[in-house]
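Quick notes on the structure that follows.
A single protein chain has been omitted; all remaining protein chains appear in their positions.
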Amino acid sequence: MIENMMELDKLKEECGVIGIYAPGLKNISQLAYFGLHALQHRGQESAGIAANDGGRIQYYKEAGLVQEVFTDEIIRRLQGDIAIGHVRYSTTGDACVVNAQPLVVQHKGGGIALAHNGNLINAPEIREQLQDQGAIFQTSIDSEVIANLVARYSTTLSAEEAIRKTMEQIQGSYAVALTLGQKLIGVRDPYGLKPLCIGKFEGGYVISSESCAFHVLDAEFVRDVAPGEIVVIEDNEIHSMMGIKGEKKAFCSFEFVYFARPDSVLDGQSVYISRKNAGKILAQEHPVEADMVIAVPDSGTVAAIGYSEESKIPFGEGLIKNRYVGRTFIQPTQKMRELSVRLKLNVLKENIKGKRLVLVDDSIVRGTTSRKIVDLLKSAGAKEVHVRISSPPVKYSCYFGIDTPARKNLVGATRSVEEIRKMIDADSLGYLSIEGLFRSIQMPGDILCGACFSGNYPMEVPRESSQYVFEKR
Amino acid sequence: MIENMMELDKLKEECGVIGIYAPGLKNISQLAYFGLHALQHRGQESAGIAANDGGRIQYYKEAGLVQEVFTDEIIRRLQGDIAIGHVRYSTTGDACVVNAQPLVVQHKGGGIALAHNGNLINAPEIREQLQDQGAIFQTSIDSEVIANLVARYSTTLSAEEAIRKTMEQIQGSYAVALTLGQKLIGVRDPYGLKPLCIGKFEGGYVISSESCAFHVLDAEFVRDVAPGEIVVIEDNEIHSMMGIKGEKKAFCSFEFVYFARPDSVLDGQSVYISRKNAGKILAQEHPVEADMVIAVPDSGTVAAIGYSEESKIPFGEGLIKNRYVGRTFIQPTQKMRELSVRLKLNVLKENIKGKRLVLVDDSIVRGTTSRKIVDLLKSAGAKEVHVRISSPPVKYSCYFGIDTPARKNLVGATRSVEEIRKMIDADSLGYLSIEGLFRSIQMPGDILCGACFSGNYPMEVPRESSQYVFEKR
Amino acid sequence: MIENMMELDKLKEECGVIGIYAPGLKNISQLAYFGLHALQHRGQESAGIAANDGGRIQYYKEAGLVQEVFTDEIIRRLQGDIAIGHVRYSTTGDACVVNAQPLVVQHKGGGIALAHNGNLINAPEIREQLQDQGAIFQTSIDSEVIANLVARYSTTLSAEEAIRKTMEQIQGSYAVALTLGQKLIGVRDPYGLKPLCIGKFEGGYVISSESCAFHVLDAEFVRDVAPGEIVVIEDNEIHSMMGIKGEKKAFCSFEFVYFARPDSVLDGQSVYISRKNAGKILAQEHPVEADMVIAVPDSGTVAAIGYSEESKIPFGEGLIKNRYVGRTFIQPTQKMRELSVRLKLNVLKENIKGKRLVLVDDSIVRGTTSRKIVDLLKSAGAKEVHVRISSPPVKYSCYFGIDTPARKNLVGATRSVEEIRKMIDADSLGYLSIEGLFRSIQMPGDILCGACFSGNYPMEVPRESSQYVFEKR
Partner (left out) sequence: MIENMMELDKLKEECGVIGIYAPGLKNISQLAYFGLHALQHRGQESAGIAANDGGRIQYYKEAGLVQEVFTDEIIRRLQGDIAIGHVRYSTTGDACVVNAQPLVVQHKGGGIALAHNGNLINAPEIREQLQDQGAIFQTSIDSEVIANLVARYSTTLSAEEAIRKTMEQIQGSYAVALTLGQKLIGVRDPYGLKPLCIGKFEGGYVISSESCAFHVLDAEFVRDVAPGEIVVIEDNEIHSMMGIKGEKKAFCSFEFVYFARPDSVLDGQSVYISRKNAGKILAQEHPVEADMVIAVPDSGTVAAIGYSEESKIPFGEGLIKNRYVGRTFIQPTQKMRELSVRLKLNVLKENIKGKRLVLVDDSIVRGTTSRKIVDLLKSAGAKEVHVRISSPPVKYSCYFGIDTPARKNLVGATRSVEEIRKMIDADSLGYLSIEGLFRSIQMPGDILCGACFSGNYPMEVPRESSQYVFEKR
């Protein structure tokens, strides 16, 4: 089987989290299910829901899409007032789903269910310290580190204080939804690296990685969780406390480039508008004479529309995506493997023959797929193919939860733009500038993280040699 | 579970068929697998492949998508020189897959594997005649009627002659791929109601419902199978004979409106160009002052681009589709059910707020979904919503293999355009005219079937009361 | 996987059939399920139930044990007044269950569901004749031949007459339960080779391969179906007609030796008593001085008790059977494979050490397992092992539905008793004589079939070269 064929040559977000608070309603896990479904793009490898029924927590998690993992029967069993849900991109190679989330544990204060999006850069050190004190670990996920710290501090402190103390210890990115006692709690790292926001619906509240999950719950957007904030929903009210104050904000700019759904609003900014802006600025930065602007579907579509609007070159479709591409295929022979991009994309010959094309995509990671797409277009009769990328070259590894390949495999890290152009056989190649990207997001650059483009990390990160940190899973 | 959530309020095509001839290659069923995958949009309920290994036919068919049904192990077992594949939209309510295709039978001349797209309007009569002569039937699919007739005529005639005699008996629509002996045979009904075309690749041939399957096989389009033609591929050569001469051609126009993939070319006409033309003509027939043209994704996208080009009103995105919508969901409560369209579509508030929108879709069948979409847009702040449909109102049942609801459920059959407009709460509503549709397809109307719009059937059809024909399984 | 580990070196019965008639009750398929469960020993590879609801027949069949194949949901769906059930030993190597039973077909008179135990020796010839007349076949089971003949004769005759005419054509063994219209019909071949009997319970009737199925249904034994008889249950009454008169009866003696459950009564004879008699006569024919009589569990237990009673040598346990042996294991390495008998049998060292043992089993087919068991006992300290077999040597293939290996693999066909004794390393070896066997069954030898022992077939059989007949699927 070819695993995870769903996206071609893209960076991968690690996770999506959701928390539902709805004591009066009788369908807590159904709400979590539909909410998670809306976050499915943030992780397709495993899904889980934990339901808190007066402190007693039941849960189910399994490899697969939300729709595959849960049945009516399972959802019916997960009763309670509060639910935590999680979708995950990466899973272990192991046969069991031990690393799937939410993590459910018993501590002094009772049961906790916890879902985490992000990466703690000092998890190995904390884990070692805790083991030196006699702790045991049953998974390799950071969430277990967080749960252990919270449990330790809870022996003498309130839940909120224990979380605050935990935040003082952990470094890295985290957006966490957790429940314990009668509380639903949302926590965001002091840089705000991972998104997290609050919604309200009739009968309850929702905390979600992205606002796109509110729509299906008929929920209103309330506000983003602030960097470093702890939000506690209890007795049908929202309470807030500052967990730890960050030196600076560093919202992940790649959420706007690719991860987030275009219908989400992150920290006040519409993702759709950012992407369209990116396309417009790209047209200003890298104009070209051409007959049609096309996108690599679906990731480049919004920017392509922006490029078209700005450049006045008409937008059209040149590539058709097969909508039924699942996660696995039978193993193709070598020859079929070379054709693998064809399983997903088909050229509209009639529409592009003899034309000069602007081909817009959101990013290039390894570059292998881009070459195949340009080839497809040219062999179908395109006269010229001008590739335009609506983000800067990806040159540095992310330490905060994005699954970037090793630097040597990042084409942006090892080759010049002209070398990449040759490699993908494009007639011209233009990347959006970092400034252009920040401008498209309509935020000042100093509250955005663009480290994967610039190497300018918001906090000290492990040296490249520290392989442990990179080891995903 | 809500069954078949994948498409909202659309007519359903019954099937897709494929035949592969590749005696030298060792991966016949792999080729069939990838080809079927490209035809997946023609049927998502069951999939099957039969491989002919020197007259001995092995097969596997099961409920599910192509990717779900087949494993490496199964594909490895299906060895041979010729393969027949089938995807099917409808399945019986029964637990077993008895009605899945291809149908594999033993007759006097050996094994036959047969895949059929279409509907025989006189199948009940023939079935009765055959039973009167002592035949037994194990399925309720028309293919078994065809196999029985071929077997009977084969007792005295050659395979080709037996097929020709069979064609004289059966009435209705059919595109058939079958294999027996060393032959791959393609047959198309005398009206050409169902599409069927021939491709050639290094080492073999392919017969397919649509040309979009050729791409992944690296096959060249050779030609369409002509209405009434029998095409025999044997000894690495194509032979043709006329099976039965039709009075007139009647290519299904709904293939161009919705069923076929935009990257297919049917009977010489690009589906993509037809749809874009339809959008343009729609803009001429039903102009309106507006700020943005948006589509119901994905079915309305191409026509929307055409409408935008013709009207000069900019094209934009107003609705985002959840790409992870599978065939089943957990059973929602009543309230959630009302929100069901939200599982699939999300509004881009920022992009449409305060705007006058042209909303383009390909067709309206029951009308229930259209109302929900207009509501979504208006409650998200759209100032006006002008609905434009790139085909005429569907008013009549199809007897040729399209799953149309009973007439009383066809909103186009029971209400005027103005009534429909009110029902869906649009500010204006315009349908493409029949003439406009034919013009968009760039064929004369007398070689197209538009019976579902006009009631003008290409052959005599059973009266509405004859329920047997309609009974959907 | 090692397939079908459930029994060691035994002949295999092909099938068990059941028919339930209970128009008033609402749980027809539940009754069939529990009845089939009692017949599970007759076939463990597939199971199926068809329910006749006023002529409309629904069914479900799948590979696996009765308990694995059916769920509450499936049983609930199979509603009706009459049900037909089937368990099957052999399945095709193919991935699909096309050859599972009951076979369900539509013919002129409506639906038929049919379950068959036995083997038609002239099936290939009839099949060919039918194909010459234009018939098609979708399976390779004899039931389809029967269904075709019944369908053909039904065009002019009543159901009963059609069955009678069919019986005139087919040769071989058959016990058939079928339903059509409002009737449950049981048919037995004119020699009575396969058992079939009738039971009555409150609210209905049951036709079953063995009477052991009556117990769980709280049914009373009524009588056996006579050789050549057609029994029709309709309007809550039993009607009988003679289908075809046989020249002689030939009840299968191996049913008494091994196939049937000891709590069944076949053609008036208790299986348990036959087996105990066999043990007693064996003790008379092959006495030996020994300390303990033990059995190969479970097949030799009853005869061992008989041997003990007759010989006055105490009965004890020397071998313990692992009760959790299912159909499949992981693939063992070569060394483990040699130990495979140990997965099923364990020696009671303490009980046999230093003892002279009489080891009783019902039959030896290939002889490989017997050797391993004798080895186990000796290496655990048994002083002597005297093997006693409660049936004569199996020397000839069965043509009537028992899965016998090719003659060259039948140790009884290729070696003398003394050679077998050496091969299995026993201190002495004694087989029951044919006369002794017949005597144990308490029937005259001329109404029993002992062809697998004597080669004295009740009818002319194909020559050994005709492989088609033997081809086990």
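Just so it is clear, A, B and C label the chains in written order, and each chain counts residues from 1 on its own.
The criterion applied here is as follows: contacts are C-beta pairs under 8 Å (C-beta built on N, C-alpha and C of every residue); 3 or more make two chains touch, one makes a residue touch a chain.
From a predicted model like this one, the values you see are computed outputs, not experimental measurements.
Shown chains touched by the missing chain in the whole complex: A, C. Checked against the hidden chain, the listed residues C:133, C:240 or C:346 yield one contact partner: C:346. Remark: the omitted chain is touched by one listed residue; of A:15, A:28, A:65 or A:104 this is A:104. Only one residue from C:11, C:65, C:358 or C:434 touches the chain missing from this view: C:65. By the touch criterion stated above, the residues of chain C touching the omitted chain are 1, 27, 30, 33-34, 37-38, 40-41, 44, 65-68, 70-72, 75, 212, 215-216, 218, 261-263, 265, 270, 272-273, 276, 298, 301-302, 305, 309, 314-317, 320, 322-324, 326, 328-333, 336, 339, 342-343, 346-351.
Residue-level contact of chain A with the missing chain is found at 58-61, 74, 77, 94-96, 103-108, 112, 131-138, 147-148, 151-155.
Keep this in mind: only the chains that are shown with their structure count from here on.
Arrangement of the chains shown, judged by which pairs touch: a linear chain-to-chain path with two open ends.
Which two chains touch most often is answered by the contact tally, and the pair is A-B.
Here the CA centre of chain A is 36 Å from the CA centre of chain B. Here the CA centre of chain A is 60 Å from the CA centre of chain C.
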